[in-house]
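Only one protein chain is missing; all other protein chains are in place.
Residue numbering begins at 1 within each chain, and the chains themselves are lettered A, B, C, D and E in the order written.
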Amino acid sequence: MATKKFMFVNRKAPYGTSYALESLEVVLISAAFDQDVSLAFLDDGVYQITKGQDTTGIAQKNFSKAYKALGDYDINKLYVEEESLSERGLTQDDLMDLVWEDEDDDWAEKPSIIMVNREQLSDVMAEQEVTLSF
Amino acid sequence: MATKKFMFVNRKAPYGTSYALESLEVVLISAAFDQDVSLAFLDDGVYQITKGQDTTGIAQKNFSKAYKALGDYDINKLYVEEESLSERGLTQDDLMDLVWEDEDDDWAEKPSIIMVNREQLSDVMAEQEVTLSF
Amino acid sequence: MSMLHIVNKSPFEKTTFGSCLNHAKAGDSILMIEDAAVGAIKGSSFSDQLSSALVDKKVYVLGGDLAARGIDQSRMIDGIELVDYAGFVDLTVNNETTQSWL
Amino acid sequence: MSMLHIVNKSPFEKTTFGSCLNHAKAGDSILMIEDAAVGAIKGSSFSDQLSSALVDKKVYVLGGDLAARGIDQSRMIDGIELVDYAGFVDLTVNNETTQSWL
Amino acid sequence: MVNEGPYQHQSADSALNFARAVLAQGHEIFRIFFYHDGVNNGTRLSVPPADDRQIQKEWSELSKEHNLDLVICIAAAQRRGLMDADEAKRQGLDADNITDGFRISGLGQLIEGSIESDRTVVFGD
Partner (left out) sequence: MVNEGPYQHQSADSALNFARAVLAQGHEIFRIFFYHDGVNNGTRLSVPPADDRQIQKEWSELSKEHNLDLVICIAAAQRRGLMDADEAKRQGLDADNITDGFRISGLGQLIEGSIESDRTVVFGD
């Protein structure tokens, strides 16, 4: 099968709707198809990867740990928009520490999160061949 | 049964979602219960009562005419927020001419639309006993 | 008569929260649930607007919804009160009417 | 490569349309469908922002959605083009990729 | 009033949690009315993952425990395909999908409920 540049665009907060969870399920499946996969977190999508999520008070499953597994599937390009964080009173310190191990570099642990500004994110979006949004 | 002050709050555009249509269905049913019913049209809800709606291009039923029937059921307090119209580039001239006949005044035809500013609408909302939003 | 305004949408995603603040009256209460909880944080592009509401209104946030989105309560704007579902019920009892901003 | 951005939410209700405009690039096309059609009107609080986009992008609106909401095409901002569903299909063919702003 | 279906929007969860808290404090729930996509709270054909919440079943159980009146709007249910045995038969359909504890009725039940109750709370999108 051909290899295409896939981008999953995440613009909604988790738990308020099922889009974040069900987007993550597609991302995990996409790993099996050996595609060139990127994720974008912008607007309220940045809340999907905040650290310290605790869902005990709302009786929903906390699926934030699953983002940590993405690196194991070689999904390691998670673009986060700086402007989206700052508008929400957040910084990169509020995000989970998401990493992957580079087999070409003696399995060195490298960050999966790539901080970009709005202009840079637009450039990355423009390069994609398939853009899926939820 | 007791008589309560009911307000139906309409804040969403028609056709994009079913809320406008299904809100109207509740309003029509409420007429049978002899309550003190008001409707508020603010934010994108003002598009529900624009004139000249033509749904032939989107294969949906045009239900805007049903608002004209509200007067026949003695539902004649339709509050429309001026600020919502002007933010959207609209004026009262863009709205349907909705009327009711006053049996205490020799069936004189009177306007059902009551133009209010934001402050006045807030006052009307504050007087309600049941507020239903969709 | 006082009214409890319930808002469930992020102020960064929808204009609903702003519309709620524009229509709530002095003495009313505002409860942030679901995605609206993210509006409780200090230092956002929305926090000035919410702080202004605190001058003459009470503002509450459902703690479970705040925690689910990874926001620690220490980050809340001063004056916002944390409630659980029992507190939510109390708010509906203590205000004569409720209005949901959907 | 050019991209077709499809936006379906009213700019007065959600921040999605604004986000789309912030990320579309020169030479891209933007298609307004469903509730987004109301953004096409002249003289609104959003029209300046959309007019700016017209400087280096093409903007289209689905005629059926505009008419359904009672907005006559004479009220549209100058430069916006009206399309039907066949025109929508052409736009997806003539741009290499599409992105839906939901 | 619950306006949204389970899982897609949190409003079904919020309504369920709120209803539990109301009952825990000894208040009475006159009726819960399911409208719009909220009708889908009443399907028995849902099988969520075992480690996830089981919203439709939890409504059924809460209803049984507290004798709650869970009413699904008939007009909304017809559009969305939520049927009880009688209605399915009337429409000539070969199956139904409502679960225990729910009943299908008209919009008047919403208005009546709002008149009879001291408070009406709306959960939706």
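One rule holds for everything that comes next: a contact is a pair of C-beta atoms (placed from the backbone, for glycine too) under 8 Å apart; a residue touches a chain by one contact, two chains touch by 3 or more.
As the structure is a prediction and not an experimental result, all values here were calculated from the model.
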### Query
Which of these, A:Ser38, A:Gln60 or A:Ser133, touches the one chain of the complex that we don't see?
A:Ser133
### Query
Which chain D residues would touch the chain omitted from the figure, given the whole complex?
6, 8, 33-35, 64, 84-86, 88-90, 92-93, 97-98, 100, 102
### Message
Counting contacts across the full complex, list the positions on chain A that touch the omitted chain.
### Response
1-2, 4, 6, 18-19, 22, 25-26, 29-30, 32-33, 35, 130-134
### Task
With the missing chain put back, which residues of chain B would touch it? List them for me.
15-18, 58-61
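Operating definition for what follows: only the chains that are shown with their structure count from here on.
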### Message
Return the chains shared as contacts by chain A and chain C, ordered by label.
### Response
D, E
### Query
What chain lies closest to the overall centre, CA atoms only?
C
## Note on the structure
Whole-angstrom distance, CA centroid of chain D to CA centroid of chain E, is 38
### Message
Centroid of chain C to centroid of chain E, CA atoms only: how many Å?
### Response
26
### chain C: positions in contact with at least two other chains
8, 12-13, 15-16, 34-35, 64, 84, 97-98, 100, 102
### Query
So which stretches of chain E touch two or more other chains?
3, 10, 14, 17, 120, 122, 124
### Task
Sort out which chains touch which and give me every pair.
A-C, A-D, A-E, B-C, B-D, B-E, C-D, C-E
